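The following block contains the structure, expressed as structure tokens.
A single protein chain has been removed from this complex, and every other one stays in its place.
Each chain carries a letter (A and B) given by its place in the written order, and its residues are counted from 1.
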Amino acid sequence: MTRTTLDLWVGIFVVAGFAALTVLALKVGNLSTYNTSETYQLQAYFSNIGGLKSQASIKSSGVLIGRVAKISLDSERFEAKVTMLIDKRYQFPKDTFANILTSGLLGEQYIGLMPGGDEAFLKAGDEIKKTQSAMVLEDLIGKFLYSKAEDSN
Amino acid sequence: MIIESLRSIGHRIVNAVWRIGYASRFFMLILLYSGVSFRRFHLIIKEIFSSGVMSLIIILVAGLFVGMVLGLQGYETLKRYGAESALGSLVALSLVRELGPVLGALLFASRAGSAMTAEIGLMKATDQISAMALMAINPIARLVAPRFWAGVISVPLLTALFSVMGVFGGYIVGVVLIGVDQGSFWSQMQAGVDFRYDILNGMIKSAVFGVVVTVIALFEGYDAPPTAEGVSGATTRTVVQSSLAILFLDFILTAFMFQGE
Partner (left out) sequence: MSSQALVEIRDVNFGYDSRLILKGANLTLPKGKVIAVMGGSGSGKTTLLQLIAGALKPSSGYVKVDGQVIHKLDHKGLFRMRRKMGMLFQFGALFTDMSVYDNVAFQMREHTDLPEEIIRDLVLMKLHAVGLRGTEHLMPAELSGGMARRVALARTVALDPTLIMYDEPFTGLDPISLSVVANLIRRLNDALGATSVVVTHDVRESLKIVDYIYFIADGVVAAEGTPDEIRASDKPFVHQFMHGEMDGPVPFHFPTGDYRQDLNLRP
């Protein structure tokens, strides 16, 4: 095999390998759905974030519009502070609800934004005032048992 | 009697540990003398051809069949829970996270790794390595390092090709033959496979496997006793040790990477 034929085959091999990697990244994985667009930051405080994790989706009407950037405990308010990055294309009114929902029955948790009717819109750095924490299974069961006990009384 | 067997086991363990140390030193030497390989890149290119390109057929065919089997078995099981639409996700995740890196590296070890061992072992047995050393040319720099870098480059590429062929195979069986909905096959797959978490981790695994498999193959060849039995024993050891190392490292890496987020 001459030097040039050898180089050609190796070149084909390397190109094919990288092409496969690209196909995997774009078609098989979700790289193409990553937002490379501009985002703005919003905050929300929850009494319980449940199983919400950083990089979790933020959806409105089921459409992905952002990602959770950071979750921390605010030591003054003793609530969970969730920092969100929202796609700049979407503006939300000031009385938007931020709820922690579960996808499917036992799936991963995400934030759902339900817009209110306010005419003023949230700006970068604003806080979403109306929040609803995650459903914690123990609380639900506790509530259920309590209400059952009440019924039977 | 028991003491004898314990002693021999202890002896073997000590021997194995000593060998690992010896192999690590060899690995350091390869890295140290890699300058020549990069200055004369053609040396690496020739070896990428021998180990990478020549392994293409087996990787592509194996990938296709593995994907097809995944499609069949996956469908069988998912059907029971009414979750056939998740077949795309199942096939892709299995391949990208585990089967691609592990099987890709195993196949590489069996085909290209054993070939490297036999080649270097034979060169040692026919005095070619001594001849080179006596010509004041460092055999590790000239022979071993280019093969090492070729392996490190080839294995991840072959793994990616394996995974892609596997997904295609799963598609052929699942969508074309069995009739799973095409749309849900791809969309569930895209939703289920995360670039950073799954694909990147899989690639990191294959890079690690590539290094380990190539070093084992080259070490066994370089260290082989210069006889026919010596070389054949070394070739066998390459395949066995590479396989064990891959499976062991797979466990360690998986435990680190996929911590059930």
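Simple rule for what comes next: a residue touches a chain if its C-beta (ideal position, glycine included) is under 8 Å from a C-beta of that chain, and two chains touch if they have at least 3 such contacts.
Remember, predicted model here, so these are calculated numbers, not experimental data.
**Student:** Considering the entire complex, write down the shown chains that touch the omitted one.
**Tutor:** In the entire complex, chains touched by the missing one are B.
**Student:** Quick one: which of B:Thr126, B:Gln182 or B:Thr227 touches the chain that's been left out?
**Tutor:** B:Thr126
**Student:** Write down which of B:Leu31, B:Ile57, B:Ile137 or B:Ala228 is the residue touching the left-out chain.
**Tutor:** B:Ile137
**Student:** Using the document's contact rule, name the residues of subunit B that touch the chain not shown here.
**Tutor:** Residue positions of subunit B that touch the missing chain: 122-123, 126-128, 130-137, 142.
By definition in this document, only the chains that are shown with their structure count from here on.
**Student:** Calculate how many whole Å lie between the centre of subunit A and the centre of subunit B, each centre taken as the average of the chain's C-alpha atoms.
**Tutor:** Inter-chain centre distance comes to 36 Å.
**Student:** Can you list the subunit B residues touching subunit A in their complex?
**Tutor:** 42, 45-46, 48-49, 52-53, 56, 92, 96, 153-154, 156-158, 160-161, 163-164, 167, 186, 189-191, 193-195, 198-199, 203, 261
**Student:** Looking at the complex, which residues from subunit A come into contact with subunit B?
**Tutor:** Interface residues on subunit A, with respect to subunit B: 1, 3, 6-7, 9-10, 12-14, 16-18, 20-21, 23-25, 27-31, 33-34, 53.
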